[in-house]
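Below, a portion of the complex is reproduced, with chain positions unchanged.
Order of writing sets the labels: A and B. Residues in every chain begin at 1.
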Amino acid sequence: MPVITLLTDFGTSDEYIGVMKGVILSINPAVTIVDITHRIDPQDLVQAAYTINACYRYFPPGTIHVSVIDPGVGTGREIIALKMAGFCFLAPDNGILSLLLNNISVDEAISVNNPDYFLNSISRTFHGRDIFAPVAGHLSRDVMLNQLGSPIDINTVKRLDLPRIKRLSDNVISGTIISVDHFGNLITNIDADTIYSICSGKPEKIPVVEIAGIDIEGLSDNYTTVPVQQPLMIIGSRNLLEISVNRGNAGRLFGKQKGDTIRMNVKEQKI
Amino acid sequence: MPVITLLTDFGTSDEYIGVMKGVILSINPAVTIVDITHRIDPQDLVQAAYTINACYRYFPPGTIHVSVIDPGVGTGREIIALKMAGFCFLAPDNGILSLLLNNISVDEAISVNNPDYFLNSISRTFHGRDIFAPVAGHLSRDVMLNQLGSPIDINTVKRLDLPRIKRLSDNVISGTIISVDHFGNLITNIDADTIYSICSGKPEKIPVVEIAGIDIEGLSDNYTTVPVQQPLMIIGSRNLLEISVNRGNAGRLFGKQKGDTIRMNVKEQKI
């Protein structure tokens, strides 16, 4: 019962995702296909990089993760297949897998160029259907990674310049909003360890974020620690700092969006 | 071939639903997962209550229905598992299952608190992934309901204060728009039996709704009984009164939304 996941910026209003599934099922009718999301903002490789990093590990070992955010479709850009942490990742060589490459080691890396596993006719605009889907279908059966093409040096794989946390002083940092989720939660790139570190692990030191003129102090354990429509900070499901509003929408309330900067400092309180 | 359904307010623009499916498939690769919808309005328990009530019975016996609209995630709110009508329902104890509890009897009720069936690490914000998904996965295999936790008294389960039909006089009632669907149909809480009753079951008595200054008279058998862009009343697929516009969008045409009141009276016509 192999699993193939699909992560794209194709949306769900056209036939594109359905067609990819048809191609996969034509090759392997026994596969289970799971949509991660198809609403990555068009061509947003950074958002895709964070999303695949947040989800891959929750799938069964051997799952084939297919990520198609592909503004260079039809150009000479390569398609890569990487074996990492017991999973297989298939993506254009444009940096989508950067965050994974920072975090986990690569067991095998292949440039996918063997047309035996492509559809017979390759369109200019839809390699998701013509290359990614059939290759994933074959991989989920009995085709080995090294049959898909030639080995590559992992150091040649393209990396994105991902937003980093900046240390502005001993206990002031700035981070970036990497995503505004469906609820309007502002997901930042500031991880729990960094917050622990700037607070020196001392409970009397609490992190403070100023946003739109309001100070949010300390980390909440759940959304109801503040009154309805009031903001809070919480370590979210990606183990990253999120700014939320209890039963509200932080993105709309604060007019913040993806890419905006968040500044955090530390306040000492009496306990 | 067990079936698990998912009903949430998580949207489909993030990795949340994909991750839940990954967790389920890691535990039971043979399960079929069906999305009811993930676009319940954020935190709208009433809308969720009507939706699960409208769909549960159409699934195979034994289906596990998982509803995660969970503003109290991370608080002390309990998670309940109920066996009703041959199905299993898994939800936060916040009232989502109220309408079911009014309509069908409970065969078994459990407070889900056995961490053996949770993921090892529980986040503050995403029990859908960390508790609901793995519990559903185990239930779909060989785990029995009573292994998930301790039995509870069904009378202690939280109920919502759902909108009720009000009888204003002998043949005047007011109801509530409980949902505006994708087509703009205004779905009310007025059921077919109530309409039959206020019309005394007599064909010369016909129900009339006044909406935005327009009288809609009588129930239509289909959308084409009125000219294009004209309004009509029809008993919809939930067996509830809906106000629709032939090839149009009643929500937009009338500026009506969820929660608005609908007043119905009865008119006698010559036949």
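The criterion applied here is as follows: a contact is a pair of C-beta atoms (placed from the backbone, for glycine too) under 8 Å apart; a residue touches a chain by one contact, two chains touch by 3 or more.
This structure is a prediction, so every number in the text was calculated from the model and none was measured.
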| item | value |
| --- | --- |
| Where 2 copies are displayed, count of copies in the complete assembly | 3 |
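Throughout what follows, only the chains that are shown with their structure count from here on.
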| item | value |
| --- | --- |
| Chain A-chain B separation of Cα centroids, rounded to whole Å | 32 |
| Sites on chain B touched by chain A in the complex | 9-19, 21-23, 25-26, 29-30, 42-43, 71-75, 123-126, 129 |
| Chain A residues within the chain B interface of the complex | 1, 3, 5, 7, 12, 32, 34-39, 51, 54-55, 58-60, 63, 179, 181-183, 220-224, 234-237, 239, 242, 246-247, 249 |
